[in-house]
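Handing you this structure, nothing more for now.
Yeah, one chain of the complex is gone here, protein chain that is, but the others are all in their spots.
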Amino acid sequence: MITMTIVYGFINSAILVVAALGFNITFGISGVANFAHGALYIAAGFLTYLCLTELHFPYWIAAPAAVIITGALAAVIYRVVLLRVRGLVVSEVIATFAIGLAILELFRFLGFVGFEFTLPVFVDASVPLGNTLVDAQRLLVVASGIVLTVFLWLFTHYTKTGLAFRGIAQDERTALTLGINADRVAALSMAFGGAYAAVAALVILPLGTIAVNEGYDVMINSLAVCIMGGLGSTGGLIAASFLIGYGQIITATYLGTHWTMIVSLVAILIILIVKPSGLFGHQKELEERT
Amino acid sequence: MSDDVILEAKGLARSFGGIKAVDGVSFELKANQVLGIIGPNGSGKTTLVNLLTGFVKPDQGQILYKGQDVTGLPPYKVAALGMARSFQMVKPFYELPAFKNLIIPLFSSRVRRLAGGKYGDRDAVAKDLLEEVGFERDSQVITQRAGSLPHGYLKRMELAKCMALRPDLYVLDELFSGLSLAEVASLVPVIDKLMAQGATIIMVEHRLRELFRIANQVIVLNFGRKIAHGAPQEVMNDPEVKSAYLGSETED
Partner (left out) sequence: MKENDKSAGRRLERIDRGIHARSEDIFALNSWREMLYLLGPRVIPVVALVILGLVAPLYWQRVLVSTAMFALLAISWDMLASTGMVSLGQALFFGVGAYVSGILNHYYGLPPWLTIPLAAVIGSVICTIMLLPVLRLRGIYFAMVTLVLPLMLERIIEATKIFGGTEGISGLGQLPSVDVEFIVAMVAVWAALFGFRRLMNSDYGLVLKGIKDNDRSVMSGSINIYLYKAQALLIAGSIASLAGAFMTHAYMFVGIPVFALDYSIIPIAAAAVGGVGTLAGSLLGAFILVPLNELLRGLGGLRSVIYAVLLVVFTVGLPEGIFHFLQRKYCQFERWVEVS
């Protein structure tokens, strides 16, 4: 029982990290809270599914195609919609929230509801860990969590685009004077966030079915870990994912699965009440300058 | 502590993510004095104002106002005690007529208390206040949309907003910035009048020449630290002050 809790808690935390990275990237760089993140995640899942089953693409084409299309979709959302309400934070939130809703409900309307919507696992095997059997896909999520985080770090520290990302994130005004195009970077950050959402979908969704409602849960979970960690802070995100991830598994084991989402929801509330800037966040967002 | 000390700051410090915006600033201010606060850009003047008026909580230090510890009090309580501040960046309610901008402080319980428990005709009081800071009474400026007023009027409106609270201590953050010489000259009598009524004033300024005519004493900040404190002439001859201002002297 204990080992199982430890192992599954770890995996669940990794799932939270992977699912939330995209949201966190976009927010950290351009300050856009992309409430359509969960919808992009689910859209990527269905896109891959369609490429595989309707178009009969091989997996190695379908998966990258879904990642690219989702990223492009996110960039288009930025260009067409967000650009016009840039800086009006509340309008940004309402717009992305509504877009997410539209995407998810469109899938529901088109009949994407049921158990047949699944993605293939990468390796169909199980690995014994202590006295629990863990299937390989779950371990893969953990591995991809590490890879994605390391990749992000390398990207933002060693590539020109990545450095521009960090420049904007740290001080938009200075970055502007250095000739960094804030709108282009923001659009790119949306695309990057969207692509990360798609990758997350590719590794996580094979664990279950692709369900519209999952989109809302992914959104809530991502919000929870990002707020708890301090919006925009990757280290905080990982730490918060482990707190919430283990919290969810423990409540699920001892109280029942009904309680898993409540953990995330309560976490959001408590953090916003006690320390709105998050465990590791900068307080810049809350104490605006004069 | 003598009786007529109205404000005392003890070792105020506040940093923002590694930057020490204000770093151990202490001073005493006697009632009915004008204290000038000067320093190069980013030296922590506005942060000091924010600390004094409760908009930013200090990491360290203590603020005594009329002998009462006001450290950590929220801004509206500080204001209710009679310490009013103006903002460096004016953000009026653009859509409203100018005089309506003063309604908010006039609506406060402090004003009601001072008026003996009744609000009175707020609109009339607001118009009177604007006239006091130099809005022409019978012209349109008082009823004009605030958004269509020139910057000079908005700055004066900012002062009127403070006056609406009938405070004992004014903390004015760069009231003169962006004003023409004539406009500054027109505000000097207003400040003289406040002083005559017994007010105490802290003025953060970049306009040294104008400030030095009004101020009794000056504090110089540099990188958040108080590097000099004294009479205006004395302070300006201080070598450390000279070097802090070298190249960044702003007489705009």
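Going in written order, the chains are labelled A and B, and every chain counts its residues from 1.
Everything that follows uses one rule, which is that a residue touches a chain if its C-beta (ideal position, glycine included) is under 8 Å from a C-beta of that chain, and two chains touch if they have at least 3 such contacts.
As the structure is a computational prediction, the values presented were derived from the model and not from experiment.
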Among B:14, B:45 or B:85, which residue is in touch with the absent chain? B:85
Tell me which residue among B:24, B:61, B:75 or B:178 touches the hidden chain in the full complex. B:75
Option touching the unshown chain, where A:91, A:132 or A:161 are the choices: A:91
From the listed residues A:50, A:76, A:147 or A:266, report the one that touches the chain absent from this view. A:266
By the contact definition given up top, give the residues of chain B that touch the hidden chain. 53, 55, 74-77, 79-80, 84-87, 91, 93, 96, 100, 103-105, 107-111, 122, 161-162, 164-165
Contacts of chain A with the missing chain: which residues? 33, 81, 84-85, 89-91, 93-95, 97-99, 101-102, 105-106, 108-109, 220, 223, 227, 255-256, 258-259, 261-262, 265-266, 268-269, 272-273, 276, 286, 290
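Simple rule for what comes next: only the chains that are shown with their structure count from here on.
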Centre-to-centre distance between chain B and chain A (centres being mean Cα positions), rounded to whole Å: 46
